[in-house]
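Below is the structure I would like to discuss, written out as structure tokens.
What you see is the complex with one protein chain gone and the rest in place.
The block that comes next holds subunit A.
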Amino acid sequence: MRMTYAFKRTYYALGEPVIVEAEGLTKSYGTTTVLDGVDLHVRRGTVFALLGPNGAGKTTTIRILTTLTRPDAGTARVAGHDVVREPTKVRGAISLTGQFAAVDDQQTGRENLTVVGRLMHLGGPAARRRAVDLLDRFDLRDAADRRVKTYSGGMRRRLDLAMSLVSTPEVIFLDEPTTGLDPVSRTTMWDAVRDLVAAGTTIVLTTQYLEEADRLADTVALLHEGRVAVSGSTDAVKARVGGHRLDLGFTTDHDTTRAAALLSARRTDAPLALGLPSDGTATHQHHVLDALRTAGIPVATISTHRPTLDDVFIAFTGGQSPTSPDQAPLDLVTATPYAEDLA
């Protein structure tokens, strides 16, 4: 088996063992190609963030890695097991917290946790003990015997994560874990993720919030049109965009358009503003300002900053960053209920 050999080679070549590895994953729903050859690898004990605009294939990738969807082609191994040939072994080593909180509103927090413990075959008493541990850990002890329908959004999400941890999985998949959460709940979630990583767990998450990836992730992969557009450590990825970004503000839309053409620069999220890669030196700024003055385009403001993941996003997808309010419209016609990004 060629792939098996390739996996082994990667496994031993890297300093730290690879726990999640995918090669050439493809998936289509009808005529819509969602994944078009996705490769990725995640080292044990790290946080890996999958980024991408709506419809880029983030959720489909997660579904394949968690055995919920079969790829059309390509292979993936999680915790040493092939996701297609040994799904039960993969399931024994992972847990998934999906986009939709998978909690029963009519059961209490304790009952939700105990059911999962029983289904993990811990045995009754152990399942109940584990439920108590997790309720304590996720600050749900006071709400343990209340029905989940009375929980806040943050509490539901914490319970959802707690249900993923009943079995102490080796790899935890989190699909947009903080979407729709208030800032306090989001911070609690981030703390929980950091605790898990400190204890040796590997985390694979998807997010629309680039700040989240910036804070949590060791490595990121940016999915664009069904492929990995760029991947690596957050610093390395940012470095590929350029050392700095130069932002220019203008007073009229006409000036902004002319300047964009002149400098081959992109508009930023702010109105009447352009951003372009820069080395951060005064010389480069002079250069740009001179070119604009020669062309007779007045500049209102100028500033430089270090690139963020938003810049990476814009540079590699050629679109708007997912954190901008003006998102690309959702693809409402999906071939199956499990097609990408229903939320």
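By our rule, contacts are C-beta pairs under 8 Å (C-beta built on N, C-alpha and C of every residue); 3 or more make two chains touch, one makes a residue touch a chain; residues count from 1.
Quick note on the criterion: contacts and distances are computed from a predicted model.
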Protein name as given in UniProt for the chain not displayed, "NADH-quinone oxidoreductase subunit K", "Na(+)/H(+) antiporter subunit B", "ABC-type dipeptide transporter" or "Transport permease protein": "Transport permease protein"
Among A:94, A:204, A:265 or A:312, the residue in touch with the chain that has been omitted: A:94
Of A:201, A:219, A:234 or A:268, the one touching the omitted chain in the full complex: A:201
Chain not shown: contacting residue from A:35, A:50 or A:122: A:122
Contact with the hidden chain (one of A:33, A:54 or A:107): A:107
Residue, one of A:69, A:256, A:278 or A:317, that touches the chain absent here: A:69
Contact set of subunit A toward the excluded chain (per top definition): 63, 66-70, 88, 91-92, 94-96, 98-104, 106-107, 111, 115-116, 118-123, 147, 160, 163, 167-168, 170, 199-201, 336-338
